[in-house]
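In what follows, a structure is listed as structure tokens, so that the remarks can point back to it.
All protein chains of the complex are present and in place, except for one that has been dropped.
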Amino acid sequence: MKQVYAVPKALQPRATHYCPGCTHGIAHKLVAEAIDELGVRDRTVGVAPVGCAVFAYDYFDCDFQQASHGRAPAVATGIRRALPDAVVFAYQGDGDLASIGAAEIVHAAMRGERITVIFINNAIYGMTGGQMAPTTLVGQKTTTSPAGRKLEHAGSPIRIAEMLSTIPGAAYVARVALSSPAHVARAKRAIRKAFDTQLAGAGFSLVECLSTCPTNWGMAPIEAMTWLEENMIPYYPLGEFRTPEGGASNG
Amino acid sequence: MAERKLFKGNEAVAEAAVRAGCRFFFGYPITPQNEIPEYMSRRLPEVGGVFLQAESEVAAINMVYGAAGAGVRVMTSSSSPGISLKQEGISYIAGAELPCLIVNMVRGGPGLGGIQPAQSDYFQAVKGGGHGDYHCIVFAPASVQEMVDLTMHAFDVAEKYRMPVMMLGDGVLGQMMEPVVFPDPAPRDLPTPDWATNGARDGRATRLINSIYIKPDDLLRHNHKLQAKFKQAQVDEVRCETVNTEDADIVLVAYGTSARVCRSAMDRARSEGLRVGLVRPITVSPFPYQVIADVARTARAFLAVEMSMGQMVEDVKLGALGAAPVHFYGTPGGIVPTAAAIVEEARKIAKAEVGK
Partner (left out) sequence: MAEELTIAGFGGQGVMVIGQLLSYAGMHEGKNVSWIPAYGPEMRGGTANCSVVISAEPIGSPIVTEPTTAIVMNRPSMDRFEPMLRPGGLLIYNSSLIDRKPERSDIRVIAVPAVDIARELGSDRVANMCVLGAYLAATHVVASESVAECLKEVLPARRHNLIPLNIEAINRGAQLVEA
């Protein structure tokens, strides 16, 4: 019988704590598949953030360090410098990376740190219960923007992929969405390319994954996928913003 | 005997760390410790190591976390305001049980304070500093030679207990030059520890560096484990120097630069016929409570001397437990006390206590 699906070796075969409809599971699988394809599980060290993915180490089947809030790129830098042969990736949410860890991500990119960052942008703080994130859209209601994010009060959401793509040390920067099979297929290629970039020694790589948070958005999973496509993609355009070979493309 | 060399305290710490096998340094500039990163930026590449200037103290301590978790000897250094920024990371390092060396060349505070030598970070260093129940092992050297010896020792202690170790210096110790001898330790292998996250090769089980224990029972067990390690350090790692305490009426208690001034004061007081002794904690965490308790049986009074408004004095009181009165003389703000002022204090106390 032909095998049509298997859990990647870099993932542990167990259920996650993520909510129904959350796209963390998809992102985990894509990362694990890239690690499997490259055959580097035994030299991979992952760095977990503070946020919903704090327990990522329970799901990935490779060495892991758990970092303090926002500091995953700094922790990954320490690992990278200590272990030149390792494959190092950090997995961060939008509060972790775009808010409290803004300095660490910018400077890891500036140094061209040979790490891969998986950036989950779901426009909200998940673990703490749905507060406003730096990526929350204008008008989007959260528990700390109950009337919707106001431009004149909280400014416009930050576009991390575009910002990092201005940094010479960032060799590969892409934004993908996890909202449909076609998007997921493109996301998989981007994540693989990010790891390829690291293994080639080309510099820093980051894939921003537009993701859903049905629980804190107050939506059913399918509704959340639609909301992502109709509201997030127009503000956060998909594509490759920087590639090792130069140039950019729309996804 | 190896050659005596004249070394600045900051550079001596750096060289000692390199000789102890430290190959990784992450830091951020701040006065008065800049000679440490500057020295490391020249020296570490010579021995195949890595110096990296981080974007902040916060990032630097987290780079230390990552490298320590990967199983290498690693350090950072800073001064008071920068150490405050590192406290979050130090708490995580303590929680995740990672060994590393953190050097604090203390300057006056609070806030931006000044850049002159102080000892006002004592509480922060010995009582935890960051959030949660934990202790660092904290060494308080009083000479450039001792900074060398303790730095080389510190990495072994950090690894023995899997705890962050702090070197509590100050602007004087960092900036002064004194002759030092660098012991040439016999070359030895520093095997990668069996908990390091360096890639699950050859089918070994994966490893995790972590400080989150979401189940209260697990966190309770983890806390008991951390405390048990520190209790063991209290038994095995306390270091303290006592001078002339046997017949002393007044016993000065001081560490680091203050202890050097106290030594001058003690000699001067003795030449005036005042029986003064000195207790100099070399580890301020764990603190030599037992030494204080023993001396309290014979001394008339203690005089704690610090370049602060009175921090270590609380530990002296805990050690004395009322068996002898504990007085305090302090100079905050970047002022180093003078021997003359300390002798004057001792004279006043002697008059009051010995006259009783």
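For clarity, chains are labelled A and B in written order, and residue numbers in each chain start from 1.
Heads up, the rule we're going with is that contacts are C-beta pairs under 8 Å (C-beta built on N, C-alpha and C of every residue); 3 or more make two chains touch, one makes a residue touch a chain.
These figures come from a predicted structure and were not determined experimentally.
Interchain touches from the omitted chain, evaluated on the whole complex, reach B.
Only one of B:V261, B:V279 or B:A304 touches the absent chain when the whole complex is considered: B:V261. If you put the hidden chain back, the residue from B:Q116, B:N198 or B:T283 that touches it is B:Q116. Only one residue from B:N62, B:Q175 or B:S211 touches the chain missing from this view: B:Q175.
Interface with the hidden chain, as seen from subunit B, comprises residues 4, 6, 31-32, 115-116, 171-172, 175-179, 257, 260-265, 267, 336, 338-340.
Simple rule for what comes next: only the chains that are shown with their structure count from here on.
Annotation: 40 Å between the Cα-based centres of subunit A and subunit B.
Of all residues in subunit B, only 24, 26, 50, 52, 54-56, 58-60, 62-72, 74, 88-89, 92, 96, 197-202, 206-212 touch subunit A in the complex they form. Residue ranges of subunit A in contact with subunit B, taken from their complex: 41-45, 47, 54, 57, 61-68, 71, 74-83, 85-86, 103-104, 106-107, 111.
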